[in-house]
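Here the structure is laid out as structure tokens; the discussion comes afterwards.
One protein chain omitted, others in place.
Here is subunit A:
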Amino acid sequence: MRALGNTSLSRRGFLAASAATGLGAAALSACGSSGGGNSSGKTEIEWWNITTTQPAKKLWAQRAKEFEAAHPDVKIKIVTLENEAYKSKMTAQTASGKLPDIFHTWGGGVLQQQIDAGLVEDLSGKISSWTKDYLPASVAPFRLDDKMYAVPFDVGMVGFWYNKALFKQAGIDTPPTTWSGYLDAVKALKDEGITPIALAGKEKWPGMYYWAYLSMRVAGLDAMQKAADDADFTGEDFVKAGAHLEELVALKPFQKGFLGAAYSTPTGEAAAMGNGKAAMELMGQWAPVVQEDAGKGLGKDLGFFSFPEVEGGKGALTEVFGGSNGHAVRKGAPDAAVEFLKFFAEQEFAEKLVKETGLVPVSKAAQGALTDPNLIAVSDALSKSTGFQLYLDQAYAPAVGQEINDSVAALIAGSKSPEQVTRSVTQVAKSEG
């Protein structure tokens, strides 16, 4: 049944994918997802997600089982992939025109491309009745051309996660709210012999967060939107943002070997935080879970503060950089796919997820289930936010997002100047125009 919807595109896409791989080498096996009805007459729903940590993985599987019990004619096939692997795999799947029935999405430019290719179902009419009380920030990334293309199940933002004990040891009583205060805190930690910041240099996106937040604080949200629209990031404020990041890098605040460090591996960024080897990381709301998964976890010593304001900048402390996690549905997927999303979003289960897996609830009704003070802080910051910027590598076209990641990584490694970063990004943005 998959072949019916998008014949010509999928064939061409397949040729393209096999062309690139065939010649090159990367034998990226375009995993053929065999959707549709199987021999026993059941409808099979293929569900791709990136929930690799426990207990969420277990709970999600249970939820699928419950749905199967309630709908004997439906079978849900769960495919769980690691974050980066998922992105790569989805790129190949998108090129081949074959998406899974339900798939994880962060919204923004990537989702837009999938929509433009005619691969994603418009859910506006189908979900409006049960997503009324969702936080505006949670649905923003999925509302494209005034249509809803995905159902969020988690919302969050990036901020500093810090080790209270280490901060105290360095004599820092309250987390900094200004950039100069922040740099002082880094120096104080450094003087104590504490590694101030854990960073996953290998994966590039965690480094991008610094540049993105600094741009938001210096240039402001409107300037960021304008830069994206005009494909011009060469404005003075973006150079300034890069220069501020250079100030930070000059303090050598990162852990040893950070340029080769991954995010969630046992020797990566999250583990360094979770094992108390670094004082802070700039990361999204999922950070505590991954810290516990990759390291020991900090428990009560873990705190959260918003990215500081830059003196004289146009942005405000209350503007958040983040995104939400949602599920989109392949165009032409069986109706059971949307039904399952509704089943998945039921308040009782949403509260269970909040309580047991550390998700930040998307619906106001489930907010009461939050008990973790850090997540309450995140949830509060989101509710009170005065502006919202989606993750840059999701908000912009993939080539632009990747160029930002790459250039900022080069800036952090000391091989590109702030001007060069803005020029490279602009050049790519213009060529994508």
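To be clear about the criterion, a residue touches a chain if its C-beta (ideal position, glycine included) is under 8 Å from a C-beta of that chain, and two chains touch if they have at least 3 such contacts; residues count from 1.
Basically, contacts and distances are computed from a predicted model.
From the set "NADH-quinone oxidoreductase subunit J", "Phosphoribosylformylglycinamidine synthase subunit PurL", "Integral membrane protein" or "Sugar ABC transporter permease", the protein name that UniProt assigns to the chain left out of the figure is "Sugar ABC transporter permease".
When the missing chain is restored to the complex, the residue among A:L59, A:A117 or A:A165 that touches it is A:A117. The residue from A:T94, A:S138, A:S215 or A:S363 that touches the chain not shown here is A:T94.
Among A:K256, A:K296, A:K364 or A:K430, the one in contact with the hidden chain is A:K256.
Contact between subunit A and the absent chain runs through residues 9, 12-13, 15-28, 87-88, 91-92, 94-95, 113, 116-117, 201-204, 256-262, 265-267, 397-399, 402-403, 409-410, 413, 415, 431.
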